[in-house]
Structure formats: structure tokens, C-alpha cells
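Structure in C-alpha cells, see below.
Missing here is one protein chain; the remaining ones are kept as they sit in the complex.
In this document, chain identifiers A, B and C correspond to the written order of the chains, with residue numbering beginning at 1 in each.
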Amino acid sequence: MSNIATDTMISLSPSGSQKFMQRTVPLIIFAVILAVIPVFGPSRTMYSLLNAMGVNIVFAMSYNMLLGRAGLLSFGHAVYFGLGGYAAVHAMGAIEAASYGDGGFWAGYPVFFLPFIGFAGGALAGAVIGWPSCRRAGTPFAMISLGVAELISAAGFMFGSIFGGEEGISGDRMNGPEMFGLSLGPINEVYWFIAFWTFIGVLGIYAFTRTPLGKMSEATRDNPERAEFVGYDPQKVRYLVFIFAGGFAGLAGGMSAVNYEIFTPEALSLAPSGMVLLMAYIGGIRYFAGPILGAILLTYMQSMMSDYSEAWLLYLGLLFIVIVMFAPGGLAGIFGGLFRGLRGDNPAASLRQWAVQITGIVLMMISLVTLIEMSVNWSNNYGEVFEPFGMHLPHDGVLTWAVIFIPFVAGVGILRKALKNKEGQA
Amino acid sequence: MRLLSSAALAAVMSVTALSGASADTLKIAFIDPLSGPFGPTGQDGLNEWEYAAEQINAKGGINGNQVEVTGYDNKVNPKESLVQLQKALDNGVRYIAQGNGSSVASALIDAITKHNKRNPGEEVLFLNYAAVDPSFTNDRCNFWHFRFDADSDMKMEAITDWVKGQEDIKKVYIIGQDYSFGKAVAAAAEKNLTEKRPDIEIVGNELHPLGKVKDFTPYVQKIISSGADAMITGNWGADMVLLIKAAIDSGFDGKILTYYGGSRGAATAMGQAAVGQVMAIVEHNTNLEMSDAHAAYVDGYEAKYSESNYYYQRIDNAMHMLAMAAEKADSIDPVDVAFALEGMTYEGPTGTLTMRADNHQVLQPMFMSTFSDNVARGVDNGPFGWVADDAARIEAEDTRTETTCQMTRPSK
Amino acid sequence: MSVPALSINNLHKSFGPAHIIRGVTLDIEPGERHAIIGPNGAGKSTLFNLISGGYHPSSGSIKLRGEEIGGMKPFKINRKGLSRSFQVSNIFSNMTVRENVRCGVLYSMGYGYGFWRNVGNLHDVQRKTAEILESVDLLDKAQLPAALLPYADQRTLEIAITIAGGADVIMLDEPTAGMSHSETERAVALIKQATEGKTLLIVEHDMGVVFNMADRISVLVYGEIIATDKPMAIRGNEKVREAYLGDEADAIEGDAA
């Protein structure tokens, strides 16, 4: 029996090449992408966006350790990001002081490794706050996280010596020993720092999902009762996961501290906590890579889309609602569906179906964007008018309302038909 | 108009570096909120910068260079501001204008100092038009930062100068938001009042959490029962409006001395009952006596932006002083312009302005304006506006404060 | 005399005014296969929940190998070597069959809350998982998502998870409920084989299963055990016949014949 079992054990777990293809290759691709980007000579804007994306990727993935992997909806994850970041920024100050002062431990600590301090800070905060929070999942957890976030962010403005008041605490990353020949002065050197830690963060979070604790976190999410009857205390599973999620959020905070060289109390508040929720969910919480997509998209939207439309928050809200209602798998779910369709039995049919759906969606988007942009211009009352592609679309123009209604009706019609066809097939 | 269709194009363009300012434009990046709750305030600032640029371009620009102001939305977030700063640098910007939020200003000052140190030859100058933390022109003063607004200590000097002349004010209550600015205002008020009017009793000095109080009535009733006949507050935004509204509703009849009473939307919220009672310390209001040219400037602005009121005289001042400095230096390079700005005087619409060389803080006449319903130019499209008589004018020199600044200057 | 594997003494449980378990006393010897039967609403599930830690007893004691476990948390009881299955399939439905069983194995092999090792490299866990899967004949379905299994297989998986931790006291709550005749036969064989040498406590409605499998049977009626005896003796017990009416009574008779 044990012989058979040993043989089957090998056939049961994925083969070496499968493991390599499914696990190692994506990580290698990710690392290669990170390494190749500078070859294209990105501008400062691009670099600072990439750096922000790196921070947000780790932050969003740490959030998904809670929401996606442990089923814990938190409204206060920025608390751990912020506390980790503050720990790192204070350490940065200590390095500066020690380098110009009498030395000591901090004089020999490279700024490059500050995210470790961030991790420690975030994990410590998670360990303290997590204990009362993790007793139960679901709504009580969500509400406690909300309350704690409100309390901590209020404290952020009260304790100036720790949080530096409104203006926060700033530091200088160009102190202490250099690592890998990086002075961390110019933004492209900071990029290597961010890329390195983004990779480490993603790798670390991935590795975590492969540990017994990581597996039991998913088990506890799906069925806490059963987890309890195979010997696990759900509360303790949640608590430990919470500490790690806090730690990785702190790691992201440490990255952020080095990238921006400043930390302010607003980083602890509800707004970034809400943002990271949006990133993870829009990206897709059921997929490991989902939050990466969400972090990239939302960071881009936040910093670039406001150049084109001041209603970007409205678009963001709409995107979120549409995802919640119609695509709970998020962007990763949508891409995954496309990919599976292409590799399925009938790629041509699925291609046709998407073409129809995309047409419908684009038509509705034209209508919505026109409506929103026209309204925003009308509401601002600066006499400006929405003029896409040389068209003149004032709020009282017939053409405007035609551009709003016709594509909308057409889009809804097409989507309904597509949906019916799909049901017919099924 | 911002076109969504150009978003994709710009995304591609932002990948490839755009470097170097073109020879014939002086680019100013306006880094302030343009969306979200503070969007309207930021948009007003941008409008005025754009208008000032337009006016100066019509007269041939600065040293023959056209001025171009571009808005960068920072969502009043320090980190986002640094991303926007990088965007601005990519677009060849050498001048940054910002004002909303000392946290942002502080982050920008830090970032610009580091940038200038790390990238010699690409220096950037920071024109601060509204961030009032005194430390920017004291212990944290910096060669690359010029402030065109009075800092919070100077405003308190001005307020207390005015209080000095008000014999009937005997008891003052200080209330503010619980964060660095609110604390600074409270400390300055206490210090200045004891110096200038030792007979005044400070009957209360209270901080409340920032942006969290929904009903100020309990605070106000505390103020009323303390017998205060004037209240000083540095509050802004909803905290200010709600405080004033609660005070008036509960029948507080003393003066309410504010920093930001004149800010956007406040007049509507305060309403008739606040007339004559609410005062604000500002460098300008649209009902001052004005020269024809200046009146035309103000009216031109309000005609162009019907939803917005002319508020930031300092932006006009900053633009003029920038032009004068560039002419004096015969250059639009920020280093030359910065040296030329030091110690410069400018005959502005309200009097003489001086840019102090020792700490890069402008000195300008201030006005203790009163909320009024009898005005030539109203605000918020309503009947209310702000007025100031001669007694309410505080001369520029009287707002001077000692500075602890030890300026380090680059070699020329 | 050896210590009983499970010893229940004068156990009571009330929910508010409802007195569900009214003084149950029962000893189960190591290695014994013990069945609990009784009409609907007799309190069988409640009794199960009390023993496995789902409910807190109102009074009385429950001893596992002489050690009091009444009122302990389920995970603690599980770690002491008592494992249970559920009447309704209670599996980790988003995981594959193999992962489900692996979850059952992890704690018992000492990996607990470990976060420093890769489950993929835990060869002893892999081996044990494969053994369990083989013993319940689910090897060929190991890679399927658990939610996609046919009903009978989900029930089997339920048992697999229950025995995976290597507990020596196994409690099965209606393991064959809802199965067809042939599926039931297979399940019984499988249970017998998988619980070889272990103490088994089973609640079951299918009298065929009960009489086929059990060494002893207890009859629970209205929260009280009215009889505990060998299967043959239970068949002849008057009180049991009185408690069972209609079809079920016939079932007992039928099997007796």
C-alpha cells in the first residue's frame, strides 16, 4: 500500500515541469518585465508612476491576503501601511542622524533595507490590533477595522512627535551605506529599489499562500466550522494571517517611505484604505495576480486620468460598481475568461461573442462619457463645452442628446441580445 | 478642453521623455487639488494663475517669453503631489505654484530642495501662494521657496493689531482644529494678545478634532457662557462654516475673527445673520478702493469665470514680481530669478510689497475685512461680500515677524 | 479494565426552556463500533455536537480516554484525537479534493500554523494525503474541485477529511444519507476499511447499515438513551419497538428476519 501511495503521491502533486510552468515561469516573466522596463528609457513621470505602482502592487496584494485569501473585509488596511511607513521613515531619520553623528547601529544600516523595518512595524501593529479584531470574520471584522482606522487616523493628527502633525515626517534617503552601487538619489536608481522590493513582496506573498498557514487561511475563509473540526482555531488562523498582511502592508509602507522620503498622517486615513480595497477588488480578489492589475490601473488613473477629466472619481466609482455587479472576478477574471475562451473548443464563437459584447460596452461608454463630460462642463459653468473629436456638445444641443441616447439604447440592446444568446447556448 | 481621446496618446507620450523647456515659454506648474472635495478651491487658484498669465502674455509676456500655466491635480495628497511634480519636471517646468495645504507645501519644499541639489542646472523654484506654516520662512527656510501670502503668525500679528484698537473687546475665546496649524494659531494668538492687550482675558483656548465635528452648538454654548465678546479661529472648510453657523444660531453676538472666512462657498453657508459679525484677515477684497486698471483686471476675471470670485490678489502679485525679477535678471532661469526676487519691492494695487531677502517672505498690507450685505462686488453669486475701511488696514511693516531663518544660497 | 475511549456521564443540554438532552450516560470501549439510532428529533445531532465541541453542555461530563472534554473548543477536542463528519457535506468547496484532504492532514502531522515551509515540499503530508485518498478510492478524482464532485463522492470526501487527521475516535453523522443502495454498500465497505482498529461512533437512519456495522447500538429517544446493547438484543427490545412506529419498526423487524 505504501508503495502504491508513494508512486501516486508523485503523480498527484504537479510534476516538476508543471510546477515550473505554472509557478516559476510567471515569476520569472514578472522579474524580467521589471528588469527590462528601464531599457525603454522611461521619463521621470513614467518612473514615478512605476514607483508608485510598485508600492501599490505590494500594498494591494497584502490587502488581498485578507479579502481574497482569508475572506476578511477590512476598511482600515492603510493603518498598517502607514505605521510600517512611519517606522521606516523614523529609521531613515535615525540613519541620517547616525551617519552625521556618533555612528552606532543605524549608521551601518542601508536605506535599501528599510522595507524590513516597515515590515516589522506593520506586523507589530497587526499583532497588537489584530488580537481583538480577528475574533470573528464578516461584518464585525469590517466594522472593527473601520473603528480602528478612525481612531488611529485621529491619533495621527494628535501625536505630533510620532506622526509629525499635518506635515508629517520627512527624511533623506541618500544616507548610510550604499547597496548594489545605488545612491538612491536619482529616480531611476529608486526604480531598482522599488523593483527589487516589489518582486520580493510579490514573491513573499506568493510563498505565503503555499505554506500550511496560507492554505488554512483559504480553508478558514471557505468553511471556518470545518477548519475547526480538523484541528485549527479559526481565530488564530485569521490573527496570524492578519499579522502577515499587516507586515506586507508595512513593507509597502517602507517602500513608499524611501520613494517619497516623507510620510504624512493622511496615509493612515480611510481614503487610502478605501483605495486599496478598490485596487484589489477591481483587479480581482480571487486571482493571485488580480491585485497587481488593479494596482497598476488605479495608480495610472489616479495620477494621469485627472489630467483629462475632473470627473475621474465618478468613472472610478462607476468602474467599481460595474465590476461588483457584473464581473465579480475583476479584471483578472475577465482576462482569465478571455484566455479560457481562446483555448476552449470554439475560439471563433467566443471571439464573435466578445466582439458583440465589446461593441455593446463601447457604445454604452460613449453615451456615459458624453453624458458625464457634458454635465461636468455644464455644472462648472465656465462656459466650456465638451468637444470630443471636433464635435461641439453643449448641454442643450440636440446632437449631444443624440450622442447620449442612441448609443445607449443600441448598447443595451446588443448586450441584452448577447446575454440571451449565451443563456440559449447554456 | 481636456479630451479623453487624447488620453491614450498622452499615455504613449509620457513613456518617452519630453525634456527641456522650449525657448519661448515660461512654464508654471500649478500643483493643487482639481478634483475631490477641495477641487473647487484649487480650480479657483488655477483660474487666477491662468488669468494672470493671460494678462501678462497680452502685454508681451515675461522677458518676451509667453507664460503657460498648467494644472496638475494633486488631490491635496503629499505623495500624489510628488508624482505630479515629476510629471511637471518632465514637461520642462521650472516654476511650481502651490498653496492648498501645508502638508503638500512641506513635501514639495523637501522634494524640490533635493531635486535641485541632485540635479544642478535643472533647478526649480517654488512659488507658494497660500501655504501658511511659519516654519517655511523660519527654521525650515529655503532658497528655492518664496511665499506670497502672509504666514499664519503674520496674520495673527495683523489680527491682534486690529484688536488692539478695539476697546470693547475684553474677553477672547480661541478655538481651532486639533493639528499643527490650529495649534500654531492658538499659540500665536495667546502670545500676541498678552503682548498687545494685556488687559484682555483669554477665556478659553480649545482645540477640536479636524473635520469630525458635526454640531458645534456645544462648543458655542461653552463660548457664550464664558462671556467672550470675540472669538478667534483658524478653522477652514466645513469646520469653519459649521462653527460660524452654530455661533450665530445660538445668538453669539461678538466678532468672529477668522483666517478663512472669505474662502469659497462660506458666504452662502453663513448667510445674512453673519453680516457685520464675521471678519477675515486677507490681503485684498474686491470692495477696496481700486485703481481703474486694477478694477478692470478684477472685473475681467469675474466676467470670465462667472462661477468663481476674485480672491487671490497674491497670485497677481506673484506674477508681477516674477516678471519684474526676470526682467531685472534678464533671464528666466530660476536661479537668476530667485536672486533677483530677494529684496525686491513692488508697487501693487494695495500698496508696496517687499520680498524679504532674509527669509523669502513677502510683506504686504493686510485688511481685516468684514462680512457685509452692502457691497459693490458680491461673492458666490449672492448679495454678500467683504468690506474693509481704513481702520481695518494693517500696514505691511506691521506684519513683520522676527525670523530664525539662516538662508543658505547657492553660488551664483 | 481499560479506560473507555469515550465516556459520557449524565449529560444534559437545554436551549432556553427546551430540554433536548436529558441525562445521557454512555461508555464506548476502544475499538468498538457504536451506533446511535433514534427517531427524528430525539437529539442525535445535538449529542454529536456536544461531544465534538459544537455546543457547551448544560451539565454532565464527557471524557475522552478519561480526560474531560465537555465544553472544550472543537479544535482542541480534534487535537486530542476525536474527529467527526457532518450530516450535510461540509467540505472546502473552493479547493480540490486533494487539498481538502491535505487540510485534514496538516495539523496532525505537526505542521500547525507553520508559515516557513512550502506545503508542496512536505513529502510526509503528500504521502499521507495520497494514502487517505487511496483508502477512500478518490485517487482518480484528486485534482477535481471539490464542489464539482457528485453527491456520493462529496460524502466520501467528507469521511476522508474526517479520518485524515488520524484521530482514533471517529464520529460519523449519517454518512450514507441520500445515497443510493449500491453507493451505500460501497460506503459501508469503505468506512469499515478506513476505520479499521479505531473507535467509531455513528448516527445512522439506514438500519441495514447500522445492524451490519455496529458492535453495539444505543437508542436515543427524547434526549434519553432507552437501551444500549448488541444488535441482536436491540431487535428484541420492547421499549425500542414502542419507540419506533411504522416503517422504521418494520425495518428493525425486517432486518431481524
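FYI, a residue touches a chain if its C-beta (ideal position, glycine included) is under 8 Å from a C-beta of that chain, and two chains touch if they have at least 3 such contacts.
FYI, contacts and distances are computed from a predicted model.
Enquirer: Just by its UniProt name, which of "LIV-I protein H", "Membrane bound protein complex subunit mbxM", "NADH-quinone oxidoreductase subunit N" or "Cytochrome c biogenesis heme-transporting ATPase CcmA" is the chain not shown in this complex?
Expert: "LIV-I protein H"
Enquirer: Among the chains present, which touch the one that was left out?
Expert: Taking every chain of the complex into account, the missing one touches A, B.
Enquirer: Check each of A:Ile144, A:Ala219 or A:Ile292 against the chain that is not shown and name the one that touches it.
Expert: Checking the options A:Ile144, A:Ala219 or A:Ile292, the one contacting the hidden chain is A:Ile144.
Enquirer: Tell me which of B:Leu242, B:Val337 or B:Leu353 is the one touching the absent chain.
Expert: For the chain that is not drawn, the touching residue is B:Leu242.
Enquirer: Which of B:Lys87, B:Arg197 or B:Arg264 touches the chain that is not shown?
Expert: B:Arg264
Enquirer: I'm checking contacts with the chain that's been left out. Which of B:Val69, B:Val213 or B:Ala274 qualifies?
Expert: B:Val213
Enquirer: Residue-wise, where is subunit A in contact with the chain that is not depicted?
Expert: 71, 73, 132, 135-136, 138-140, 142-144, 146-148, 150-151, 154, 158-161, 270, 274, 277, 281, 311, 313-314, 316-318, 320-321, 324-326, 328, 372, 375-376, 379
Enquirer: For review purposes, identify every residue of subunit B that touches the missing chain, sorted by number.
Expert: Residues touching the hidden chain, for subunit B, are 37, 39-40, 178, 206-209, 211-215, 217-222, 224-225, 227, 238, 241-242, 245, 249-252, 264-265, 268-269, 271, 380, 382.
Going forward, only the chains that are shown with their structure count from here on.
Enquirer: Sort the chain contact graph into one of these: line, ring, star, complete or other.
Expert: line
Enquirer: So, what's the distance in Å between the C-alpha centres of subunit B and subunit A?
Expert: Averaging C-alpha atoms per chain gives centres 36 Å apart.
Enquirer: Please work out the Cα centroid separation of subunit B and subunit C, and write it as a whole number of Å.
Expert: That pair's centroid distance is 75 Å.
Enquirer: Return the distance between the CA-based centres of subunit A and subunit C, expressed in whole Å.
Expert: That pair's centroid distance is 44 Å.
Enquirer: Find every residue in subunit A that makes contact with two or more other chains and list them.
Expert: Not one residue in subunit A touches at least two other chains.
Enquirer: If you look only at subunit A, which of its residues touch subunit C in the complex?
Expert: Its residues touching subunit C are 1-2, 4-6, 8-9, 12-13, 19, 207-208, 210-216, 218-219, 222-223, 225-233, 236-237, 240, 244.
Enquirer: List the residues on subunit C that touch subunit A in their complex, please.
Expert: Residue positions touching the partner: 52-53, 73-75, 78-79, 83-84, 86, 90-95, 98-99, 102-104, 106-108, 111-120, 122-123, 126-127, 129-131, 133-134, 139, 142-143, 161-162, 164-165.
Enquirer: For the complex, give me every residue of subunit B touching subunit A.
Expert: Checking each residue of subunit B against subunit A gives 1-7, 10-11, 14-19, 34-36, 39, 43, 47, 72-73, 75, 77-80, 82-84, 86-87, 89-90, 101-103, 106-107, 110-111, 114, 118-119, 133, 178-181, 209-210, 212, 305-307.
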